[in-house]
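The complex appears here without one of its protein chains, the remainder shown in place.
Coming up: subunit A.
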C-alpha cells in the first residue's frame, strides 16, 4: 500500500500512525511529501507492520529537510526499514523544492546547506518499534544532521539502529564528508534514559589547516580517528520484547576474552547496560560495512521470534 500523496502537508514531512484492529495493523495515517516516500508492503505476521522510508532519487541533497512523525499504537509491532543506504550528497548552497529555512544555530555554524532528518516517535504500551534501516552514507563534503526522539510507555519496546559509513569507497572516499551529527534521545514515561550524540566533524580541520604553520604533533583528521574502520554503528535496545535478544548478546559478549594483539581486528563490538540494566547499548565498527551488517543480522536473529521470520529477513539485506 503506497502512501497517498497529500497536497495539504508541508514539503519533506511524513506521518505514520498505526493501530491494532483484531490482530491486523491498520494505518490511520501514512502520508508523506517530496522528497520523502513511505511504502508499506503487505505482511502476513499478526500484529506486525513494515514501512519503508525512502527518498526520491535514492538520496538527499544539501539543504533537504525531512521530518517524520511516527505513532505506534498499542500492541503493534512496527518495523521501519529502508531500501539501500541513505545517501547524502555534497552540500551546495543552491535551492531545491525541499529546502527550507531552519533554526539560526544551524545556519550560523556553516555557510553551506545542511541536510537534516528528524524523527519524532511515540510508542504506546505493549507496542514495539524496530528501526533497522541501512546505514547513512555521506558523500565528500556533505553535511548531515539527524535528530531522532523516542517516547516510550513503560511496557513499550524499541530496537534502534543508527549507523554510518565512511563514504563511497569505490571513489576513494574515506571519512571525507564535512560533518555527520546524530542525536538519539530515548524517554520512558517522560524520563530521559539515554541521549546519544555523535559528532563526526571534519570542518575544524579544514579551517585550522589553512591558517596555521605545520604543527607538532600533526592535527588528527576524522579519518585518523576512525581508521582502520569504515563503518560505525550504535544499537539501542529497551523494553520487554528485547529481553531474549539482549540475553543472547550478553552471553556472546561475556564469552569474549582479549589477549594482547599486534594489529586491530576486522570487526569490534561492545556492550554496555544503561538505566540500571533496563536497556542495552551496543557499539560496533568494521573494516567493511558488509562485516557489520552480517554481524547484526546474525546477532539480532532472535527477533525472528518477535516479528516473524519473513519479516525479519527484510532487514539487513
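Everything that follows uses one rule, which is that a residue touches a chain if its C-beta (ideal position, glycine included) is under 8 Å from a C-beta of that chain, and two chains touch if they have at least 3 such contacts; residues count from 1.
Simple rule for what comes next: contacts and distances are computed from a predicted model.
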The complex's invisible chain, by UniProt name, from "Checkpoint protein", "ATP binding protein", "Urease accessory protein UreF" or "Origin recognition complex subunit 3": "Urease accessory protein UreF"
Residue, one of A:197, A:247 or A:305, that touches the chain absent here: A:197
Residue of A:89, A:269, A:296 or A:312 touching the missing chain in the full complex: A:269
Sole contact to the chain not displayed, among A:189, A:224 or A:290: A:224
Footprint left on subunit A by the chain that the document does not show: 103, 105-106, 109, 116, 118, 145, 147, 181, 183, 185, 192-201, 204, 215-217, 220, 224-229, 232, 234, 253, 256-265, 268-275, 281, 283-285
